[in-house]
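Rest of the complex left out; these chains stay put.
As written, the chain order gives the labels A, B and C, with residue 1 at the start of each chain.
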Amino acid sequence: MPAILKIRGITKTYPGVRALQDVSFDVERGSIHAIMGENGAGKSTLMQIIAGAQRPDSGTLEFDGREVRFASPAEAQAVGIAIVYQELNLSPNLSIAENVFLGLEPRAAAAFVDRKTLRAKTSAILNQLGIHFDPDTIVGHLTVAQQQLVEICKSLVRNPRLLIFDEPTSSLSEADSRILFRVIADLKAHGVTMLYISHRFPEVFANCDVVSVLRDGKHVRTKPMSSTSEAEVVSLMVGRELLAFHRQDPAPSREVMFEVRGLTKRRQYSDVSFKIHRGEIVALAGLVGAGRSEMALGVFGCPPPDSGEVRVQNQPVRIRRAQDAMRAGIALAPEDRKTAGLVLGASVGTNISMAALPRVARGFFVNRTAERTLIGHFVSRLSIRTPSYEQRAGLLSGGNQQKVMIAKWLAVQPKCLIVDEPTRGVDVGTKAEIYTLFDELARAGVPILMISSDLPEVLALADRIIVMRQGRITGELTRAEATEEKIMHLAALGTDNVPRE
Amino acid sequence: DKPKTFALVPKSISVPFYADVEKGCKEEAKKLGVQILYTGPNTADEAEQVEILKDIVARGVNGLAIAPMNADSVIGVIAEARKKNIPVITFDSDSPNSQRICYVGTDNLQAGREAGKAFKKLLPKGKYAILTGGLAAANLNERIKGFKEIVNGSDYTEISGSPFPCEDDAVRGVQIVQDVLTRYPNLDGFFFSGGWPLFGAPEAYVKAIGKRAADIKANKFVVVSFDTLPEELKLLKDGNCSALIGQRPYAMGVKSMDVLNDLSNGKPGENVNTGVDVVEASNVDQFLK
Amino acid sequence: MNPEIASPDRKVGPSTWSRILAIREVGSLAALVIMLLVLTVTIPQFGQWGNLVNITRNFSFVGIVALGMTLVILTGGIDLSVGSIWGMTAVLTASLMSQGWLIAPAILVGLLAAAAVGLFNGLCVTRLHMSPFVPTLASLSIARSLALIITHGRPISNFGPQKQAFYWIGGGDIGGVPNPFILFVVMAIIFWIVLSRTVWGRRVYAVGGNEKAARLTGLNVRRLKVSVYIISALCAGIAGIVQASYLSSVTASLATGQELSVIAATVIGGVNLSGGEGTIFGVVIGTIMLEVLRNGLLLFGIDPYWQGVFVGAIIVIAVSLDRFRKSVGRD
């Protein structure tokens, strides 16, 4: 098959970082082409170059047989290239319809927006995805996952011939991801070429035809999916074999380290109760909007629940705001690193030490040596790829930003750790690293509550799995009894009776 | 029946000069048994002044005295007031093209000439600078015009950059005095068209003239300023300035009330020149009471 | 299919009360209505035709400029130069007419000069990536200086051969309704329609909501931003010309410091200074509120030294009402 896109010798350097180095490969027309690589390997940078959002230092792109040189995203769109960025790019103050058709607004007369058509066309595209939002809903009121779906709609209406997905599923639940895969299959049937980035191997192998691997900004290899294996791709990515992570059963303990009793907040979650014992990692599973994140924030006092009790090591703690929770030794790494987790404009080092400042301070003053030691420890422990500790966090690759956020919360040495989607956008190698860390922490007696929509991760790491649906706990499974199907049933229907067909 | 109400609108209520006008008119109003509506913009703003005047005319008063920021922009509202049979006079600054009945206040051109005479008497020739409030203030420009009518010819040179505007701000006034003396250490004279650095920053002013203070006493450096507020008189007494040209704000307030009262009783009114005081080292004790 | 996402089943139907509270401007509108009621009841002169004509004319000048400012603030910017542009345009147009120009070309040149300052602001923001504060502060200084250079400190009150016609623009009325007010209403309606109905208007909101997203979507963010600064400058220029005509004489200090009043009207009307949020209706209310406040304090005969205290207190109370609405409406 002829190539629709020829990438030739692309090089891109940021201050202190060579993001891409002489990358060349072809993308076949009508294929779904996976791009894989570690965090910071240069995947997003390459995609941004193809989409016209960045300009390469050198190298050329050939699209549809003609050399192209995009000065702006608009020019790339004009030739039929659309992209779903890794980070959300929506105007929170506008409606879904306005966001989806931004730049392509249907016009009534002259300069006026044809609002009827706008709404109808948006409904149509939403229906095509099988989601039934009101097109007039203000995007700021949606959850991250819902916004991600809107992003996807936005790229679809541009009728692209080449569509780029940069980690589209990182904030989608399993169920929502399936919607996306259906759309992808549909687009492929219509001859659309796709570039697909993800750190989730199963979906890549299930959906893609070809994979290109990047390592340290260089193109390593391009192979048909059918002639490669997960292990081979991993070793191409990291340049060595990875040890599989395997969590051993914890020493059985009845000592309750962390407990939540009857936590309730009107319209968000009600009567949530659970315990975590010494050494345990408990996962909280559920679909988008199940109220898991809200509940976790409630435990952290942001905002505090209407009723219910939180106990740390059997001591009730009164939590009205984050300070109270932190004083009780609770740490919460939130779901959305961009808005709630990091100060993107501040340096990597500042972000890592931010929550733990009192630990590295003498009186009012920050002890800068102690601070640097602390930062250095986590940068190497979590393999955070940054040219220096002074680099602005917002300039790191998505996965590295996520690692900075995890580091920030590990640095406080919590008595109880809550992590919300901790490995969103993190590559396989580092994932294993993070799992090992959690494992060690749990063994050291820190109870861990992990909210995750990544079922393989839940199954690999959790000793117990609690499932929530519509703000309530619908069931609990031990590691031994848990399967993906059972969890999905509890999450979607509230029962774990897997029907036999 | 209800006592009469007269309104008095200065350019801005935060200018010290008008505080004395206010005092004068309030004391006179008590004597006459009339009420006073004293109001004006917080900072000098010609459009806001017109707005306030319009409001007063709409509200209705028995007489109106105005110190216009801009002589011609009040023409319309004065006409409106006259149509409603409200007698209108101007004080402090005039609006000659309007239907105001008369003007109570200083003749600024004449006062400027007085300043020029005092200056010329002490300094027969030399290099001088002028400090003014805003470059667009009509009454100050009149004073400068009058001053220059007297102080002109080949004996005098005005330094480049003059007149220096301090935006009616004492701090900037002092800064300008400092900077000008730095640049022209041998300057022979200074004319202030208003007393900002003197009444607003006396000690700082004394520091700013620094060594030149001795020259003032010896009439080798001449500083003539407008206004005769107590702070300024004290500086003159101590030999830190040469002469002061004083308007009579208190009298302006009193006379404005008298004229308005006459007018509202159907008597005719005519221009009142409240005159100026020329205060020099010789007669300063008279004014320092 | 995922029923959880599909139907927002946990959504509770809003009550009528919270529906009303959900309208953005209810808070400021309520504050305004209360003020109007109090004034009408306690001061007989307040409701008189003559006073109403004054009020409407007075807020029209600030109002016209606030419309343009709204666009700038919606894109996440700020324009400190409006007061100076206002003064500069008034002085320039007046000066041209006093040199014998006819109305039309004099106004045209005045507005072109205003637009040039707006263009400068816009280019500094978009090309030199300056915080909008910096170039508009520079323009504040430059435009005022130009006004001084034009007048050389003298008031201009001779408006040339067509002066009677020119006086009518700002001083006249149509059926008793003052012209500046009519102009303001017409402009407000146009701005309202443009912002809420046109492609360009929606893009203004998009840029203010998330500039990066707008750029990545292929919008010409630069051109849009430059255009809002030009419009803001033009609005200031229009206000200047109309006010010059109304005052029938101008000095170089016209409208000094008015940028703060204009921004205040905008913000009190609920426009979010970080961009993307706010409506023309709110700005109109904010503008009216400030002027009614000023007028009311004067009619009440409040000691002028105390007026500032009242103005400040009422601004805070009015805006609190709005916050109160939001917090109730949110629950």
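The rule is short, and it goes like this: contacts are C-beta pairs under 8 Å (C-beta built on N, C-alpha and C of every residue); 3 or more make two chains touch, one makes a residue touch a chain.
All values reported here derive from a predicted model rather than from experimental measurement.
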Since each distinct chain appears just once in the view, could you give the copy count per chain for the complete assembly? A x1, B x1, C x2
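In this section, only the chains that are shown with their structure count from here on.
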Going by the average position of its CA atoms, which chain sits the greatest distance from subunit C? A
In terms of CA centres, which chain lies closest to the overall middle? C
Could you give the separation in Å between the centres of subunit B and subunit C, each centre being the mean of its C-alpha atoms? 35
What is the distance, in whole Å, between the centres of subunit A and subunit C, each centre taken as the mean of its C-alpha atoms? 43
Could you list the positions in subunit A whose residues touch two or more of the other chains? none
Note: subunit C residues in touch with at least two other chains are none
For subunit C, which residues count as touching subunit B in their complex? 45, 48, 50-51, 54, 58, 61, 148, 151-155, 157, 171, 243, 246-257, 294-295, 298-299, 301, 304-305, 307-308
Using the touch definition up top, name the residues of subunit C that touch subunit A in the complex. 1-10, 12, 197-200, 202-203, 205-206, 208-210, 212-220, 276-277
Once bound in the complex, which stretches of subunit A touch subunit C? 53, 72-74, 77, 85, 89-94, 98-99, 102-103, 105, 107, 111-113, 115, 130-133, 146, 149, 154, 175-176, 179, 267, 287-290, 469-471, 492
